[in-house]
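Left out: one protein chain. Kept in place: all the others.
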Amino acid sequence: MSAPSVLYDAPGPKARGRNVGYTAAFALALLAVAWVVYLKFDEKGQLDWTLWQPLLADGRTWTEFLLPGLLNTLIAGALAIVIALPVGAIFGIARLSDHAWIRTVAGTVVEFFRAIPVLILMIFANEFYFLFTDVPADSRPLYAVVTGLVLYNASVLAEVVRSGILSLPKGQSEAAMALGLRKTQTMLTILLPQAVTAMLPAIVSQLVVVLKDTALGGAILGYEDLLIQYRVISANFANTIPTLIVIAIIYIVVNFALTQLAVWLERWLRSRRRGALTGPDPDMLEEQAPGLDLSDTRKGQPVSA
Amino acid sequence: GGAGANADKPLLDRVKESKKLTIGIKYDQPGLGRRTPDGKFQGFDVDVAKYVAKELGVDESAITFKETPSAQRENMIEKGEVDFIVATYSITDARKKKVSFAGPYFIAGQDLLIRAEDNEITGPDSLNGKKLCSVKGSTPAQKIQKDYSHEAQLQEYGGYSECITQLLNGTVDAVTTDDVILAGYATQNSGKFKLVGKPFTEERYGIGLRKDDKAGRDAINKAIQKMIDEGVWKQALEKNVGPSGYKIPAPPEITEK
Amino acid sequence: MDFLSRYDLLGAFWVTVQLTVFSAIGSLVWGTVLAAMRVSPVPLMRSFGTAYINLVRNTPLTLVIIGASLGLYSTLGVALVERESPTFIEDNNFWLAVLGLVVYTATFVCESIRSGINTVPAGQAEAARALGLGFGQTLGIVVLPQAFRSVVAPLASVLIALTKNTTVAAAIGVAEAAGLMKEMIENESDKILVVFGVFAVGFVLLTLPTGLLLGWVAKKMAVKR
Amino acid sequence: MTATAADTPMIRMTGVDKFFGPLHVLKDIHLEVPRGQVVVVLGPSGSGKSTLCRTINRLEPVDSGVIEVDGQPLPAEGKALARLRADVGMVFQQFNLFAHKTIAENVMLAPVKVRKANKAEARRRALELLERVGIANQAEKYPAQLSGGQQQRAAIARALAMRPKVMLFDEPTSALDPEMVQEVLDVMTTLAADGMTMLVVTHEMGFARRAADRVVFMSEGEIVEDTAPGEFFDAPRSERAKDFLGKILTH
Partner (left out) sequence: MTATAADTPMIRMTGVDKFFGPLHVLKDIHLEVPRGQVVVVLGPSGSGKSTLCRTINRLEPVDSGVIEVDGQPLPAEGKALARLRADVGMVFQQFNLFAHKTIAENVMLAPVKVRKANKAEARRRALELLERVGIANQAEKYPAQLSGGQQQRAAIARALAMRPKVMLFDEPTSALDPEMVQEVLDVMTTLAADGMTMLVVTHEMGFARRAADRVVFMSEGEIVEDTAPGEFFDAPRSERAKDFLGKILTH
């Protein structure tokens, strides 16, 4: 069951009464804040229908600006994940190699790109493509955004894959070797498939991070992602704040759907193969730090299992 | 687009062959270059672009407009991704090392946009203790701090729309950039803003094209002159930025030859 | 490499460090409060915690920070420093950026703490309750001390992600490292490899030691089971 | 103690039902454990033995029925519930020693925090109890440094530190290496001999035969048999019990 239930007892009548009290007080506080926000927005004229009409009642705003922007965001995100996944898997496996030099090289590359802000990777990639390649200006922002995202996310996914493999019970590889499978066979037929399945929720969650980070590219490089659309929309309707709110809601809805997909995947995997096969908490993998080996700090059985 | 095998040829040859043009503009500048929800383009820069195109013998329907962010303009011309750019593009010596300019087709000046009821701010030197907004990395705002009002506070954003929001909300006192750009915003938010009307620099907007394409530049210059002479130039300005009360300046003299 | 001396590199990284430190403290506090809400017995608080996490985590940080500036300050009128100060805008932007980073980062802190609580086997809390310890005692004496030890590593990740995320403060004009890098690249387009190298090394120097140190601390502190 | 007090059973469960979602885990349970008796609960995996044990100190609330400990119905919450739990010692299969505290601290913790005992006094008594379960020399170690058998004995000492009126054991030896089972059973046997009231879920048939006053056999959430151990092992009445014993005793 969920974490809270082990921390405290099933509430009795008094506890239930107290909870109702807290609920009421908390609800009042929330309502008060909402009311102040409403008044202030009204006072500054941000609730004028003329500002909201183009967003809420004019399909053209959506077909011309918002949806193409969202599509661009999704394209960059999907490309980044699709490229980062195999690259990450290779680096993740390389970090588990028996040869010290392969481990060292792979480790250094991964740690380096995890240490640098994506934004800086994107700016650099953009200049790099400009100076040294013939990538046309219209696609250069896309290239730069995807490159930045791939460099960073491949390093993160390398760690996801590595910790996924390490988190598999040792018995799995021992059993494979005891049957006479070679090291590569064991990795490819036993370890990797299980690690990747166990990691699927983490990978889907990573997509959320990628979609959010795409917005960095819009602001700085002029990639026509969802967020940057507020400039063009407010150039038409002078409604910057309502536009930003609507864009935020689109992000939240899309990312929430993805998060739910990850949760659902996780449950589905759990229900299919109880026990052995669950990766680290997908929530936690998305922001990983260089120099940290998460694979052995996550042991200990979770309460929810 | 204009890229490809064609890209190296002079503008006029390309036009003659393809009867098409790819023109760089801004998408998010009300009054100058703005993409509308209908997928069309509006503004003074757009009107200039269309007029020039017409003079070069290209039908309006054969124009492809392409967004050219400020930092990318020289690159895009050099790589032949646009045929020319009409996007509040100031003629400077630094830029002339990389591209050629036709025009100027307009002479703007840096000015201040303030709230309509504001009577305190009268020019760049009355900004001490005031809050001034502009876009990141733009020299105009820093110029005010340095040359006029040392105690002005500066807010920088990625785009002007954030500045305009703050000006509306009363959390900054003035927005600064070229007067004609400000006039676009004043038109868009009719009645709420006014321009101070004392420009204190000179920004000569040119049409940027490939370096050393003399024939192309002459043809564009001829078109600009014709637009001015026929009065289309003035009409275009009146339509796009006139409603703000912005005083339309005299047409410029074409100097880039 | 002379051109480097023309820019205030140290100043920009100093702003980055300050943003990181203040945001880290704030997110630790707010994140802990959120985590407490998420495990609290009051359903509305739990729902609020969940809703907050879902809303904020799914929004790009750039939007959160612009929202702090245009929404919270400009529209709602909440200023974070003395309005009459001659450096009001600069200081206010700094603190708005810190606030935005706190609002955003706290969601990750909250989830780290929550998963830290989850790494404490259920049996520990049950044994405490079976001995007659109350909710507060169970949490304070048995669960949290163990949870905090297993939370060091994930919190270190969050701290490092935060360091990198401070670059987004440039969106409202805070003069930190990424803003300077952009400016330098525009001005020194022929030396971009050097510029990139300088900033990459700067961030590696900020993040890698933190990660190594906290990773070591995490291993030292880990509860042996 | 008055005569009535001596008559009241230490644990009385009347018509207890418990559901996990749709799963009916305890079905109309009636059970009494008189003062000083040792009752062993047997049954196949999933039959509800652990759940039964856990309802008695309300680690699991029940859906209907009444549970009384020493004549008092189980309080629903708060201080009263905590006080009752302090009177009911519990030993878990997984030991559940507090991993971040030494053995001595584990044993002292509840007396100090719940009973507000004096620290020095609590410590003295903790060492006494550790002596009694035979691990006084391990007092300053952390749980992870001890063998399973030692950990479980420490857990028993921890429960005893609250001077409970009754002790619940939920498979206390199932997680142990075979050589360590006996040392824990020995401690339990001594405890039983000293007159402690005990409810023990276990698969150790030897212990059940030797130490139990009664054997309760559960299957699918029901109490199927409730008899003397000799009778149960030698002449089980129900088919289910026969089947269970057949599987357990052959090896």
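Chains here go by letter, A, B, C and D, matching the order in which they are written, and residues are numbered from 1 within each.
The rule is simple: a residue touches a chain if its C-beta (ideal position, glycine included) is under 8 Å from a C-beta of that chain, and two chains touch if they have at least 3 such contacts.
These numbers come from a predicted model, not from an experiment.
> Pick out which of D:105, D:170 or D:204 touches the chain that's been left out of the picture.
D:204
> Can you list, in ascending order, the chain D residues touching the missing chain?
Those residues of chain D that touch the unshown chain are 44-45, 147, 177-183, 185, 203-204, 206-207, 244, 247-248, 250-251.
> Which positions on chain A touch the chain that was left off?
The missing chain touches chain A at positions 169, 171-172, 174-182, 185, 189-190, 193-194, 197, 272-277.
Everything below uses one rule, namely that only the chains that are shown with their structure count from here on.
> Report which of A-C and A-D is connected by more C-beta pairs in contact.
A-C
> Using Cα averages as centroids, what's the distance between chain B and chain D in whole Å?
Each chain's C-alpha centroid was found; their separation is 84 Å.
> Provide the C-alpha centroid distance between chain B and chain C, rounded to the nearest whole angstrom.
40
> Would you mind listing the residues of chain C that make contact with two or more other chains?
66, 70, 75, 77, 121, 126, 129, 171, 182, 223, 225
> Two or more other chains touching the same residue: where does that happen in chain B?
In chain B, 71, 158, 162, 165, 169 touch at least two other chains.
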